[in-house]
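Okay, structure first, notes after.
== subunit A ==
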Amino acid sequence: MRAYAESLPNVSVAKTYTYVCSEPGQQLIRKDIREKKLNRVIVAACTPSLHEPTFRKVLEEEGLSPYLFEMANIREQNTWVHMQTPKEALELAKAQIRMALARAEKLEELHPKEVKIGRNALIIGGGIAGISAALDLANAGFNVYLIEKSPTIGGRMAQLDKTFPTMDCSSCILTPKMVEAGRHSNIKLVTYAEVKDVQGYVGNFKVKVLKRPRYVDEKKCTGCDECSKVCPVEIPDEFNAGLSWRKAIYIPFPQAVPPAYVLDEKNCLGLTPLACAKCKEVCEPEAISYDQYPTEIDLEVDTIIVASGYEPYNPIVDEEYNYGVYQNVLTALEMERILNAAGPTSGRIVRPSDLKEPRSVAYVQCVGSRNERRNVYCSRICCMYAAKQARQLKEKHPGMDVYVFYIDVRAFGKGFEEFYEKTCREYGVQFIRGRIAEIDEDPETKNLTVKAEDTLLGRPVELEADIVVLSVGVTPGQDTKAIQNILKIPIGADGFFLEAHPKLRPVDTTVDGIFLCGTSAGPKDVPDTVSQARAAASGATALMATGKYIIQPYFASVDEPLCGGCGICLPLCPFNAIALEEKVAKINEALCKGCGVCAAACPATAIKANHFTDEQILSQIESALSR
Partner candidate 1 sequence: MPEKFEPYIFGFLCNWCGYAGADLAGTSRIQYPPNLRAIRLMCSGRVDPAFILTALKRGADGVLVVGCHPGDCHYINGNLRTERRVALLKKMLSNLGLDDRRVRLEWISASEGEKFAVVVREFVEEMRALGPNPLEGNMNET
Partner candidate 2 sequence: MKHRTVTIDPVTRIEGRAKITIWLDGHGDVKDAHFIVFDLRMFEKFLEGRPVEEVPQIVTRICGICPVSHHLASAKACDMLFDVEPAETGTLIRELMHMGQYIHSHSLHFFFLAGPDFFTKGREQGLLALMRERPDLAKKAIQVRKVGQKIVEKTGGRAIHPVTALPGGVTKRLSRREVEEMAADLSSVKKDLRELVNACKEGLLDRKKLTLNLDSQRSYYSSLLNDGDFNLYDGMIRIITPEGKIAEELSPNNYLTQIGEHVEPWTYMKFPFYRKAGWPEGAYRVGPLARLNVAERMPTPEADREFNEFRNEFGKPAHNTLLYNWARLIELYYAVERAKEIVENEKIDANDVRRAFKIKGGQGIGVIEAPRGMLIHHYAADDEGIIERANLIVATTQNNTHINRSVRDVAKRRIESGRIDERVLNDIEVVVRAYDPCLSCSTHTSDQTNLEVTILNEDGEPLKVLKR
């Protein structure tokens, strides 16, 4: 083998060594590079995925480009798999060395590229995920722009009454975080605003944010509520899941951050021309101004964290539940608001049809989840929130009958199983395994009859309930598609953003410098959301902390005089690294990951896949099949 290798043209020295990856083995290479003035090194040994980095380092330290190194994998892909055919294995090994040499001859001097990266992060979404990530980054000394679509941060968690399995009050733990985020000197909060466009790449994102007019000066507003009192418009209150009313000028909830009112332009009687203007008349601090317009804010950021949240499943499409038809069929979020002391009923449990206290409540699990027709995935939170709400109902009214119809109970988290067990055993909530067939309403009493099959006992069940609560699942946020188009990050089959790798890079996206967290990436509960948010913050920190960012030189490049600007390559790039400028494709090196799909497709061969060039590959093919 050694003699064969040495006999090949351009080979100035060939040596054998038992463990060439060991320190003495590396020394051997160093010595030859220095003494024999080598400009290419080939190691025929194990798979490059083990020691390619080791040997590259040797070259680099000897002043050669680390990419002038090539390995012939004669172990994993030869001797270990061709043990019975030593003669043929030897021939193959020779071919592998020829191929490595053919490639090495064509290798080009490449150097990793360094780009500068600053200290600014953009976070899209001001729920618990966005807030947690923002605080971590801000505390680490980075500048954060926290963009929230609604008038206040807080997100879905602000609507929750208590959180499982600890039963702590949701707003009690959330509000301090909101306030902290609102006050932090490193966090610039931009509410009532949306990201409209993002261009560029890690270390150089150019962001356009559209801020909608609030018509109320956040700094001047004292929250006195005088404006709201005089406002003649009443519309369903989103915060209370539509169970109460709010005015056109309002504050979403008392703990809102920023703690300022907002004029809901869509529902106001009219600003142009001014139709009512009562609120302005009563505003003592003169915080209200009708002359506000949407403003565009340009930001330059280095990293982006997506925390755009989720949308509760809307069961109106499922006929069997008659949600929206029968008044006493509620969603779990509506029940959450009813349970809340600051909610529409001030925590008194009543049913919507007659505002009477229910004697029995039935929960229907997996609404919109684990269903071929809707969403196949498990929404992960419904089992536990149903158990939690059931327990809350029992706490308030121990005599109430509470049933939960389930497929199976998934109590996988820390303390979940214990919580579920206790809810059954100590609180007497009845869990019935079975999917419901239909819900009927008595038109007079508005009482409901739930028909189901108990699949454990194998017999039909029919029971009366004053309220049926649908445990609705988690679905992708309304803005997911829009954000995908802006950030060019992929969405999975379930409609949520896709992580770069489900296990090893769970908060990265395929675009460098853009991270995911919370329910924008899939259903999860508060603790998981927060840990993921902090993981995303850590990912962004790791990028920004050193002030520089290394790009592998595998990126593709365009030989411009050859490019006709056909645009074939553009849609192929999964990272949107290619753009057409003046009928010439331009590749953004920082976005390119070096897969080479564009080079293979370029009909003019104008695109070169560095380190995997046509020349290199073709010479490998030629040498493989020649003797």
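Behind the choice of candidates: all candidates are chains of the complex that A comes from, given by their letters.
Convention: contacts are C-beta pairs under 8 Å (C-beta built on N, C-alpha and C of every residue); 3 or more make two chains touch, one makes a residue touch a chain; residues count from 1.
In this text, all values refer to a predicted model and were calculated from it rather than measured experimentally.
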Candidate touching subunit A in this complex, from 1 or 2: 1
Complex contacts: residues of subunit A adjacent to candidate 1: 47-49, 73, 75-78, 80-85, 88-89, 91-92, 95-96, 99, 103, 490, 510, 554, 572, 574-575, 593-597, 599-601, 609, 612, 614, 617-618, 620-622, 624-627
